[in-house]
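One protein chain is absent from this view; the other protein chains keep their places.
We call the chains A and B, going by the order they appear; numbering starts again at 1 in every chain.
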Amino acid sequence: MGARISRATLLRWAPFLVLIALVVFFTILNPSFFSLRNAARIALAATPALMVAIGVTFILIMGSIDLSMEGAVSVTAVLFATVFLQLGGTLASWAWIALPAAVLAGAVFGMLNGWLHVKLQIPSFMASLAFGFVGTGLALMMTGGDRIRVEDELFRGLLTFRFAGFPLMVWLAFGFVLIAWFIQTRTTIGRNLYAVGGGEELAHASGLNTRRVRVIGFTLAGAFYALGALMAVARIGIAETATGNNFMFISITSAVVGGVALWGGIGGVWNAVVGVLIVNVINNGMVVIGLPDYLQDGVLGLMVILAVVLSTDRRLVSFVK
Amino acid sequence: MMDFQRIKPHLPWLTLVVLTAFVGIANPTFLAPSNLLMLAGDIVPLFIMALGLTFAIYIGGIDLSAQSMANLVTVIASIYLASMGAFVAVLCVLAGFLFGTLSGVITTKLKVPSFISTLAIGGVAFSLAQWLSGQKALFMDASQRDASFGWMIGRTGIIPNELFLAAALLLLCLFIERRTVLGRALKAVGAGELAAAASGLNVARYKILAFALSGALAAIAGLLFSVKLSGGAPTIANGFLLPAIVAVLVGGTPLTGGVGGVLNTVIGTLIVAVIRASMLYFEIDATRQQMVFGLVLIAAIALTIDRSKLRVVK
Partner (left out) sequence: MYQLKAVDKKFPGVHALKAVDFEVKRGEVVGLVGENGAGKSTLMKVIYGAYQPDGGEISIDGRAVHFANPRQAMEQGIGMVFQEQSLIPNLTVMENVFLGQEAQFVRFGVINRRAMAAATRRQLAKVKLDIDPGMVTADLSFAQRQLVELAKVLTLEERVEGDLVILLDEPTSVLNREEVELLFGLVRELTSRASFIFVSHRMDEVMELSDRIYVMKDGQVVDVVTRGASDVEAIQKKMVGRSVDKEYYREPRQKPYDPSRVLVEMDRVRFPGRAAEVSLKLHAGEVLCLVGTEGSGREAVLRTIFGMRTPLAGRVSIKGREVTRFSPRNAVEQGVGYVPRERKIEGIVAGMSVYENMTLSQMRRYSGAGVLRTGEEKALARDWIKKLSIKAHSEFADCGNLSGGNQQKVVLSKWRSGGSDIMLLDHPTRGLDIGAKEDVYDMIRDMSDDGVGVVLVADTLEEAIGLSHTILVLKDGVIQQKFDGAPGAKPTLFDLLHYMI
């Protein structure tokens, strides 16, 4: 590497540098922050949000936004738990089918969401917001407001079984990150998402069926929301209407902090990973250094602003909304 | 098709009338004036918050801090009512205005998208509310409340007093939108930010003011809310944000900016209220209401938004 680092390279790595700076910062304040145990704790807390953030990253790349993830997570979590218990309640039986079924359900949910947005010509912000209500509503309808406990030892093994200090679900999530990265870089649909985000009209003029790309993008996002739901259920052992709560803002914030642009075409899976880690490191670090819990939301907010300021190339932005 | 183009601008209120008639036919008691007025009175806090959000959305942004702002104000009002009396209202509105200004400055000067900046400022407001309240619910002294703000929540004849407050704020906002330099500038910024800048307008200042107005109105919503409940807590207004955004959008102020306005928000809020109320009249099971709400909402949005200004639907 040359002595001078170009501005572009610096910006590309800015979110990662922010992450490292945060780790160093918290380690100085409390050395116990930098330990395998704590790293596992951060990774575990980050896993469900990571899946959701990757899902929404696909949408942000297109220059759209998706606010339906809370509904999607709730409905797929509840659906999974219901089917799982109906079919025997343990992975050792046919109930394992509930896992792929939940992912499929998430994909269908996302597809309907994208289809509404494209067919009815409703901007994705509104379509997905309303469709998110439908998802939460469906979950409420299925549970009647009750919690469903999933206590199968094998399934909870995602949480309890550890390899090299990290729970199994963290490793699994890493595998899905690689799959998402593969989709983003190596498949036609992955590349077409960038074409739509970089210049939808140009892409259309080149003969790309941009509506189809949009619907597939939302379908993909839905599948990842479902993965997030499965991880969330595995983590707490409960599926309920509230399983999806708080995923919306945290996942979009994470993606943006990691360097995914809200106006499309910029960023990708690894940005989402870094962003989710930044947010979770801040969250965890505040606890480790003993910051009073009532201050944590405010400090998180300020740090997020700082991270976004440091990691976006504002020369490219003519005006910000 | 020609005729459809003509009725398009009227679709939001037509949707409202059709929905109201629909519920009324199913259950005529719904249309009783006292019932409708009570219904309207109940949604005033939501309406005021939506009114503020209209300004943020009108310039093509969003204000996700409105709910936290209202939460914070319920705490402020509950704590300082005893010492300040009615003047606590000034403190509340000022707090909202300042937090909104802060969001605006972060958005325009630091170029952080408003989606993120307002969310972050909302976090700050939430922390402040938790700190001030000691993380517990607070209560107002009933006699002090009635002495200072009793006029807000009583009734005049069959009309709930909240409606007078709502009407006054609506007129004020309508005046700002239609008759002031600020309103004109916000319209220009929403519809054509670059042209506004090339006409020598101080775009950043007007955008900041839009967020400040949004914050101030969210604060008023919070104040009314705490008066109604005679207390405050850092999470008491949770669940208001999304319905308020929905009210603005359904009314026909899309996120692209420059279109719609505060009158649209009146209609949007009423549509949301009628959809909510209709659940009772159609005796929809509580566990299904949320889903039905979502479905009707999609239909309402599909009907009411004006797509002519959208080049590509993102």
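The criterion applied here is as follows: contacts are C-beta pairs under 8 Å (C-beta built on N, C-alpha and C of every residue); 3 or more make two chains touch, one makes a residue touch a chain.
What you see is a predicted model, and the numbers here were worked out from it, not measured in a lab.
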item	value
Touching partners, among the displayed chains, of the absent chain	A, B
Residue touching the undisplayed chain, where the options are B:Ile158, B:Val181, B:Ala286 or B:Ala299	B:Val181
Residue among B:Leu31, B:Leu172 or B:Ala198 touching the omitted chain	B:Ala198
Chain A, residues in touch with the chain not shown (by the definition above)	186-188, 191-192, 194-195, 197-199, 202-203, 205-208, 265-266
Positions on chain B where the hidden chain makes contact	179-182, 184-185, 187-188, 191-192, 194-202, 258-259, 309
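We adopt the following convention: only the chains that are shown with their structure count from here on.
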item	value
Interface residues, chain B side, partner chain A - complex	59-61, 64, 106-108, 110-117, 119-128, 130-131, 135, 193-194, 203, 242, 245-246, 249, 254-257, 287-295, 297-298, 301-302, 305, 307, 310-314
Sites on chain A touched by chain B in the complex	62-65, 71, 116-118, 120-127, 129-138, 140-141, 143-145, 200-201, 249, 252-253, 256-257, 262, 264, 294-302, 304-305, 308-309, 312, 314, 317-321
